[in-house]
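All protein chains of the complex are present and in place, except for one that has been dropped.
After this line comes chain A, so read on.
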Amino acid sequence: MLDQPAAFALTLNGEPCRIAADPGARLSAVLRDQIGCEGTKIGCNAGDCGACTVLVDGEPVCACLTAFGQVAGRAVVTVEGIEAGTRSGAALKAAMLARGAAQCGICTPGMLVSAAAYLDRTPVPDEAGVRDALGGVLCRCTGYGKIVEAVLDAAAPKGAEAAAFDGGIVGRRVPRLDGVPKVDGTERYGADGWPAETLLLRAVRSPHHRARFTLGDLEGWRAAHPGVVAVLTTADVPGRNLYGVIPAFADQPVFATGEVRFRGEAVAAVVGDRAAVEALDLAGFPVAWEPLDALIGLDAALADGAALVQANRPGNVLVRGRVAKGDVAAGLAAADRTVSGQFATGFVEHAYIEPEAGFARRVGDRIEIAACTQAPYMDRDDVALVLGIAPEQVRIIPTAVGGGFGSKLDLSVQPFIAVAAWRLGRPVGMVYSRPESIMTTTKRHPGRLAMTVGATRDGRLTAIDFSGDFDTGAYASWGPTVANRVPVHASGPYFVPDYRAEARAILTHSVPAGAFRGFGVPQMAVAQEQLFDELALGLGLDPLEFRILNALTAETPTATGQVLGAGAGMRACLEALRPHWARARAAAETFNATASGSLRRGAGVAGMWYGCGNTSMSNPSTIRIGLKPDGRIALHQGAVDIGQGSNTVIAQIAAEALGVDLAALDLVSADTDLTPDCGKTSASRQTFVTGRAAELAGRALRAAILRLANAGPDAAIVCGPGRVIVAEGEARREIDLAGLAVDRHGYVLAAEETFDPPTSPLDANGQGDPYAVYGFGAHLAEIEIDTALGTVRVLHVTAAHDVGRAVNPLLIEGQVEGGVAQGIGLALMEEFIPGRGENLHDYLIPTVGDVPPVTTILIEDGAPAGPFGAKGVGEQALIPTAPAILNAIHHATGLRVTRVPATPDRIRAGLVGLGGQA
């Protein structure tokens, strides 16, 4: 029998050791908090994500499901020890890096540990075995393909694939420059690397969708709970108890006052010693709830006489967006055929594997926040308002971000820890639990969409009439952006002469819906791209050729009347799919012609376009680049890398523009004290906007160096220790840097350049140039459906994307594969129902067994405004996947799915309704 304070002997990463810790505590907590092995990640504390995987006597287990005492006498290996502790660890790390298998990297430790166990005991590994071995680790970024490849590579190294080097740095498959810490477990995410004395904060949250509440004797409760230092409520917020990503719409309180408007809204926070706060049962917190009738769903919020979620929003309409061109009635009347449909989508959870986390500390009259975020300067400004201090008094130091996808644009832990650290003068940290993250952070908007489309007999689109309502939850978040972006995009990437699109963001008593890869466009595409198929088929036309015929070109105007002039590679994307389409359609039809059981196959296509950057609003990025006296070049790059790769891509662009090798750059990553504002990592804007600023800054510094050397524009620049050599033909000039004066940032020469994409405001009919650059793309999905069970398996996706210029094809493929995986989730399995499924076993995202091989085809139709012609691809990659899958289901069965996710029960019911397959 073992008793509590005893020390336990075990072998940790090859070292025999004795560790005194609570034997009943989760091994994951002991490893991280007591031993300091923070490479073991906690994504769910429930066995669902595998991020905490460690080896116990060589077998992978979830550390979060293992009591510390259970490993007494055993050998434990964490990611920190796999190089020495497993035979394949070192090869795996190298392969993961080379293959681009770590994006945000939060899943990487679990992947590495699981893969090492598999390879070590498998003489001849194969893909199916790898998938079985990795089935317990979720990745939300990569779509798994590159991880599987990396594991197979580690088993049988095939030689580096990155060899192809065409001389340029832009265009090269550079493995991520910030990748090493992601594969060795040292990367610091929001929950890592807190100062030892950091207090822990937990929020007290509403169990009701809507309720009035009264707080009881808080001081009495605090006094009764040793270790609790403070209880904070609305009264403790020094500044404005309100925040929001769009300043004009800021409406969300840090702590609710009097009434909560969604389940999970915070009413108070408790702060204290970590162990004491972790042990608290907050069910006993003194708060009395009086539940009120809640408006859940669009119908409830739009009903006559419905209560108002926000007093200043009549009819619960937060905002309306509209784009209109031509005469829709006439256009539809002129059509030889029209089709109409109604479609519905649900709340979708971002389900990044890193729950929100971070710590804040007060430094004199300033506050510093190290937390995961996608938008450091927006965080800075909102935290300043909440604390009632100047923005310059706030320093935001983004940690590595374990996935964002839009939701980490909004504040989460920041206002709580800022208020607490400001008040208490001690560092305060907070880590959302998985249920807390799912319950309270923004979601993809559920959409209810209605659309009518018309075309002439020869297949030319005449008109589109679209209206969409989006459930934006209790607070504004990015609701206005969705309502404005969708009407611009509802034509799809096609020329439509007569057009009307209206969207509304509707307030309800659900969790706020915000930004999620595509800002409403993926939901819209589920409707528009399926109706295009209906229309084409009704006219007896091939769905792909119908799209090619109508594709936007550089000359045809968009729905807002914008003529792109260049960089409209839509046709090229569709045409690139032609051979794949012919093969896939024929293969599916052959399969079905001979199928006797319940399996059927289908192939479907869908197109996409997406404007990069804010809609008709200024969204500048500023890059600083400087030559240091030691001959190194510092790139101040404030775009937060949330896994998508901006740390690498922006550096590639800067190096190319400057004309130096990548290795000459020292990266200074986002920190509001060190990097100028590069805006938010969203709207697929970083490669385009920040990339362009980096190009301009690189060119400016190049010009300055050449000027100093008195050299012509084609001279070569080579940086060496303490000097720069400028070579022009035979001439070589060496600049000794040691003797030169430096500016206030410590640079001998520096450049700072800002780029703000040229756009124009939209008029009352939504006409104008909302974006400077658009990404285009099309996906071909091949599926197999079990008609007796309604289950769908995606067999293959071919994705063609016009990225303008592929700055780093390796990273772009990663974005595409990850987007496809999320598109599969949207199409087939993901829906968050408020109050239910607040964990990762009820809320299902695709596992390594659910994502098929993805073939990426890159089209480079350069956008003049982009750096070297480059456009964004982050969101683009997700948009066409779901409608392509749904069109494939129709091809296979004749069933038109109007509500996603197309879960087995819905598909089966639909098939029974069709009659044929019952």
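Convention: contacts are C-beta pairs under 8 Å (C-beta built on N, C-alpha and C of every residue); 3 or more make two chains touch, one makes a residue touch a chain; residues count from 1.
In this section, contacts and distances are computed from a predicted model.
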UniProt protein name of the chain not shown, from "Dihydroorotase", "Xanthine dehydrogenase", "Electron transfer flavoprotein subunit beta" or "Phosphate transport system permease protein PstA": "Xanthine dehydrogenase"
Option touching the unshown chain, where A:Ala67, A:Leu424, A:Ala566 or A:Val718 are the choices: A:Ala67
Touching residue (missing chain; options A:Ala772, A:Met829, A:Ala870 or A:Ala884): A:Met829
Chain not shown: contacting residue from A:Gly100, A:Pro125, A:Gly272 or A:Pro435: A:Pro435
Footprint left on chain A by the chain that the document does not show: 1-4, 22-26, 45-48, 50, 53, 56, 59-62, 64-67, 69-70, 72, 114, 117-118, 132-133, 135-138, 278-279, 281, 433, 435-436, 598, 788-791, 828-829, 833, 836-837, 839, 841-842, 844, 846-850, 903-905, 908-909, 912
